[in-house]
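Take this structure first; my questions come after.
Note that one protein chain is taken out, while the other chains of the complex remain in position.
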Amino acid sequence: MASKVLVVDDSAFMRNLLKQLLEGEHEVVGEAENGVEAVELYRELEPDVVTMDVVMPIRNGIEATSEIKSLDAGASVIMCTSVGQEEKMREAVEAGADGYITKPFQKPNVLQAIADVIQAEA
Amino acid sequence: MQVYTTDTPAARSGRIKVGIADFAVSSDESTLTTSGLGSCIGVALYDPETGISGLAHAMLPNADDDSEPAKFVDTSVELLLEEMRAVGADTDRIVAKIAGGSTMFDFTSADGDGSIGDRNVAATRTALAGFGIDVVAEDVGGSHGRSLELESETGDLRVRSAKSGTHVL
Partner (left out) sequence: MNLDVRSLRTFSRLAHSGAEKAAGSLTTLAGIDTYVNVTKVELGTKSDVESEFAERDLVSVHIGFSGGLDGHTVLAFSPESAERLVDALMPGIDATDAEGELAESSLKEVANIMLGGFIDGWADYLDTTVDITTPTYVDDENDGPLDHIEAEGFENGGDDEHVLVFRNQLEAADNAIEFDLYMVPTASSIGTIVEASGDDGALPVESFAAFSEMINDGANQASEDITAMTGIDTTVEVSRLSFVPIEGVPMSLTDAVRRGVVLEFSGTPSGYIAILFDEPSAENIASSLLPGMEGDEAMRQSAIQEIGNITTSGFLDGWANALETTIDISPPKHVHDIGSAIIDPLATDLAQSQEYAFLIDSTIRTDDDEFTCDIYALPDETELRKALKQLSPAA
């Protein structure tokens, strides 16, 4: 079943890549370039899943995840980052992230992660 | 929270680069390449039935206990064979082609045992004979450098040198 996805990443290239990858599987309902936009768009669009970059200007992905989770405890947020340090993963868990994908990712990983968080919610 | 990581995919350009003190195996139609063999030796192994090939680029003849195995002829031949067998090659069918082991300079450090190049060639023959593998072609010794390309599908080994261009073993 297709889910509504909000893609959050400061890189236009990476947003583009995710959109291409999700095409035909899920619907990308919005794109945000930083944590502040991510929270605004989350309120507005109420997506099923958010893919969230960590290192972004203005407001990072960890802070944005905490805020989205406090707005909506049932939100599904998957971190999508080039940082693979264990301590950073712990921070993501504390912020309430539901999944953690390290870049570069492959299509099956991303689709699996989305399927897993949707199922966990159901 | 589930973590999803990515495994590096296998080479897809069809060319696999083998560095110095390094080896690689191909079980598809890739070309294995290595460059800059002076006194170093290149060992190309080929199983004609499966098309599984391997190429090693070793620096010195024999390993000590705790040395880096890919750097030495004896240990790198052993590891290369192991990896080829793991993907389906059979030692009984494998043949070898060897190139390199030249003596470009007369260093004062060279002792009675001969140059490193000569010792590398001798160690290669010994190591291969130990596994009952025949050397079917070779381009060793001399005083010039070589670069190699091994067509894994056919077992053709292209040897390039600065003065005489490329020829196929």
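We just call them A and B in the order they show up, numbering each chain from 1.
One rule holds in what follows: a contact is a pair of C-beta atoms (placed from the backbone, for glycine too) under 8 Å apart; a residue touches a chain by one contact, two chains touch by 3 or more.
Because the structure is predicted, anything quoted here is derived from the model rather than measured.
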Residue, one of B:Val25, B:Met59 or B:Ile98, that touches the chain absent here: B:Met59
Residue touching the undisplayed chain, where the options are A:Val7, A:Met56 or A:Ala75: A:Met56
Contacts of subunit A with the absent chain, listed as residue ranges: 10-14, 16, 55-57, 81-88, 103-104, 106
On subunit B, residues whose C-beta touches the chain left out of the figure: 6, 8-9, 11-13, 15-17, 19-22, 35-40, 59-60, 68, 71, 102-105, 107-109, 116-117, 144-147, 160-163
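Here is the rule we go by: only the chains that are shown with their structure count from here on.
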Whole-Å gap between the CA centroids of subunit A and subunit B: 46
Of subunit B, residues touching subunit A in the complex: 1-6
For the subunit A and subunit B complex, residues of the former touching the latter: 84, 89, 92-93, 97-102, 104-106, 109-110, 112-113, 116
